[in-house]
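Missing here: one protein chain of the complex. Every other protein chain is in place.
For reference, chains read A, B and C in written order, and residue numbers begin at 1 within each chain.
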Amino acid sequence: MPVQTLKMGLIGAGRIGRLHAEHLTSRIPLADLLMVADPFENAARSCAERYAIPSYGRNYSAVLDHPDIQAVVICSSTDTHAQIIEEAAQAGKHIFCEKPIALDLLSIDQAIEAVKRAGVKLQIGFNRRFDTNFRRVRQAVEQGEIGQPLVLHIVSRDPEPPPIEYIRVSGGIFLDMAIHDFDMARYLVGSEIEEVFAQANSISDPIIAEAGDVENAVVMLRFSNGVIGTISNSRHAVYGYDQRVELLGSAGAISTENNYPNAAIISDAHSIHRDLPLHFFVERYTESFIIEMMAFVDSVLRDEPVQVNGNDGRIPVVIALAAHTSLVEHRSVRL
Amino acid sequence: MPVQTLKMGLIGAGRIGRLHAEHLTSRIPLADLLMVADPFENAARSCAERYAIPSYGRNYSAVLDHPDIQAVVICSSTDTHAQIIEEAAQAGKHIFCEKPIALDLLSIDQAIEAVKRAGVKLQIGFNRRFDTNFRRVRQAVEQGEIGQPLVLHIVSRDPEPPPIEYIRVSGGIFLDMAIHDFDMARYLVGSEIEEVFAQANSISDPIIAEAGDVENAVVMLRFSNGVIGTISNSRHAVYGYDQRVELLGSAGAISTENNYPNAAIISDAHSIHRDLPLHFFVERYTESFIIEMMAFVDSVLRDEPVQVNGNDGRIPVVIALAAHTSLVEHRSVRL
Amino acid sequence: MPVQTLKMGLIGAGRIGRLHAEHLTSRIPLADLLMVADPFENAARSCAERYAIPSYGRNYSAVLDHPDIQAVVICSSTDTHAQIIEEAAQAGKHIFCEKPIALDLLSIDQAIEAVKRAGVKLQIGFNRRFDTNFRRVRQAVEQGEIGQPLVLHIVSRDPEPPPIEYIRVSGGIFLDMAIHDFDMARYLVGSEIEEVFAQANSISDPIIAEAGDVENAVVMLRFSNGVIGTISNSRHAVYGYDQRVELLGSAGAISTENNYPNAAIISDAHSIHRDLPLHFFVERYTESFIIEMMAFVDSVLRDEPVQVNGNDGRIPVVIALAAHTSLVEHRSVRL
Partner (left out) sequence: MPVQTLKMGLIGAGRIGRLHAEHLTSRIPLADLLMVADPFENAARSCAERYAIPSYGRNYSAVLDHPDIQAVVICSSTDTHAQIIEEAAQAGKHIFCEKPIALDLLSIDQAIEAVKRAGVKLQIGFNRRFDTNFRRVRQAVEQGEIGQPLVLHIVSRDPEPPPIEYIRVSGGIFLDMAIHDFDMARYLVGSEIEEVFAQANSISDPIIAEAGDVENAVVMLRFSNGVIGTISNSRHAVYGYDQRVELLGSAGAISTENNYPNAAIISDAHSIHRDLPLHFFVERYTESFIIEMMAFVDSVLRDEPVQVNGNDGRIPVVIALAAHTSLVEHRSVRL
């Protein structure tokens, strides 16, 4: 008996879209990618050729209209997510959408409402939940290895800032970068964030400040179960992509180290050293991108709930907006 | 030519007083400990016998009146520090005083003023500045190894809370524990803290809350040079004394690990493991206690400025009081 | 222009054969697996179904006779390798063959001679050369990061012994296990081994001794460039698969650690611990299996020399036989 595969369409053939295309066509046997759409036709065509996708086009409507396609992967620019979610839901397609759903809550709520009405599935691309390090932390919490969670610290830093033009329209460090960490905080602690306080500086990269954003930020968190914590973000850690958490519990603590390209240690006359960590999210989170997409495909094929739903996509935006308010108004903000 | 030694007296023969007695009599050749005083005569006598100190007594005045004694080490209870500093200064003795000078600023200011008038030296017992790990972090900052400091994180946790009777009169976690970390923050960054915001919980040890204190606290810091940071304290880290810092700079980052009783790793059928860190401050900071006292003896003998002066003793109290206010009033507090 | 792929056939559908089938069909876009053969027809059929291989059969001759197949992957039992290599060469197929080519040198030499006559390519499955850790060590040697190599130590231990029936026919620990390490030693040092001395015991697993093999062995090596070294093997490291090297050079040293399923550290009231290393070769060396096969496919498609040739397959057998002689005759053996 042949195995049933999920017929899929891809909307957006940029960096993250091509990443998903590669995984869907080579690493996820149960997925069958039928079409890719991108307003830049060259991007759509080269993606289709590179990954042997049968058809491509400029207009995402063609994907939504494709009668065989059961599910879509939305990797277009953020400002189009909510609209496409609504249309895809109306077309009866299941939806995987990159984060964030939108930068304003009204659009998010309308998108989630459309999904609900249509009865389709919606999974949001918080891939880090599927990373083995962070899963191990969550597992420790769930299995009681460290007792009750008490204090959480997240460090999340990029090796270098994106182009300044991107920063200007990114929505700021909280919506653009920390949003992953707000999701991670909720996921690890298993409780909602109810208060934030943010501080920031742009000491070594004043151009970022001129663009209306910040280089480094720390957000203090209070969860509804009493846990307190911090998130430490930077757009510019010269030593590389720095992605760590530590969680103090009543019976112990768990912390994660960065991932490295190899486990070699070199000792010379000057120091004991190792190579820099895996450079950026593509290298660091490859496996988690694959596992999240497998989980989506599986949820649809088995008709089970997705692991990161629309509400999980909404809440980090609420937190990010509150962090922004905290920074601007220089006060603690309750959600 | 015989080497000149510093004739010293010890006031307070409790745990920390005996620690200094041991170092002064066995590890610091240039010190000559002549007398020890403690209101509990048994404590004074047993300390004198154990460390071969020529004389002892109940009253610290006898130490201040001793004509040969040039410098005193004050290890009595906190509420007596300021008064004894004043009297010692009037008696023309150089002073090493355990932290904190006092829990209120008026007493501190009077003590510092008395020291100034008398022209004696006053060093405060922030021993961690003399620890090799933290010195290495400071050295990295001074030598520009990590560029400009941007973001600081301090983790400072005790393996177990003190007796609840002690906690009740301790002045709270900020004056009792975090005060070391406030000093460390200033020392490492090389700039003053100008704003604090504190959060806390007592999830797993509600008795501490009933005693009017907190089990876990996180303080967000802003320095006058723009650096931001956090201090994460706990009175109860079941895995042991946890003393770490990490500092992100524009050209790199530096972080310190805990110290361990040995460097052995055991691999068995269940896990890869090592023994717990050095248990508490006596084990962890032995060498730094010796080095700080050597530094004091040296400063007096050479008539050079002490490395941790009265003002360095005052400022962390100011910060601790502000952190307390922040916690109680639930708002960010500028200093 | 469509990309040219390499049409391939698989001989042997056991554990390692299925591993290669998975990679060839899902991870290596330039490979096109047309057929699988295994004397156990069920094995061949289930492999074909699982990995969507167009045809399958019991007899490897069908693979060699397949007119479209350009290259074969030999994963049958060791005693058939040499014979199949000869026939495949005569059939003009390029050959990837699992190690070892054979347990006797005559068969190996005949196989290599047949390959030479036919002018086809032969790559031997020493996958560890393609592992990022060991590649980094080799890179350090090539780039002079540690100066001239002086002393090499390899630790290579299995988490548990294979079934005793397997051990009886395995050829012994040197041909079965250490053969990978003999290859690694040559590869890392870049010089030939010219003398071996072996010691062994079976203290905790006497059943292995009864089967005519040993549980633990250490082989001392001398290379023709003067480097000395050791290989430490065990069939039974209860903490898991232990695969490390360290190499002392005149300007430094390089060592590799094991690979782990995650980078989480747990601190509880008893110890600081982490999960066991990746369990066995399938988990530990997944990426290296893929990279070695990509390298083979690439070498054939570009008509370039393979990275691990027939002679590289022969020499470790010579060393393994010498180590066996050393152990039996209890003397140092020159090659």
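We adopt the following convention: a residue touches a chain if its C-beta (ideal position, glycine included) is under 8 Å from a C-beta of that chain, and two chains touch if they have at least 3 such contacts.
Just so it is clear, the structure is predicted and the values come from calculations on it, not from any experiment.
Asks: Check each of C:L30, C:V169, C:V218 or C:L335 against the chain that is not shown and name the one that touches it.
Replies: Missing-chain contact among the listed residues: C:V218.
Asks: Given the contact definition stated above, which residue among B:L105, B:I207 or B:I266 touches the chain not shown here?
Replies: That would be B:I266, which touches the missing chain.
Asks: Touching the absent chain in the whole complex: find that residue among B:E142, B:E165 or B:E257.
Replies: B:E257
Asks: Looking at the whole complex, which of B:I69, B:I124 or B:V137 touches the chain that is not displayed?
Replies: In the full complex, the listed residue that touches the missing chain is B:V137.
Asks: For the chain that's not shown, point to the residue among C:G172, C:G229 or C:P316 touching it.
Replies: C:G229
Asks: Give the residue, chosen from C:H66, C:R157, C:R186 or C:R274, that touches the chain omitted from the document.
Replies: Of the candidates C:H66, C:R157, C:R186 or C:R274, C:R157 is in touch with the missing chain.
Asks: For subunit A, which positions touch the chain that isn't shown here?
Replies: 237-240, 242, 267-277
Asks: In the full complex, which residues of subunit B touch the absent chain?
Replies: 26-27, 29, 132-133, 135-137, 140, 145-146, 251-259, 261-269, 275
Asks: For subunit C, which residues touch the unseen chain?
Replies: 147-148, 150-151, 153, 155, 157, 197, 199-201, 203-204, 215-218, 220, 222, 225-230, 232, 234, 236-239, 242, 248, 250-253, 330-332
Rule of thumb we're sticking to: only the chains that are shown with their structure count from here on.
Asks: With centres defined from CA atoms, tell me which chain sits nearest the overall protein centre.
Replies: A
Asks: Using C-alpha centroids, which chain lies at the maximum separation from subunit A?
Replies: B
Asks: For subunit A and subunit C, what's the span in angstrom between their mean Cα positions?
Replies: 38
Asks: Could you pull out the residues of subunit A that touch at least 2 other chains?
Replies: 251-253
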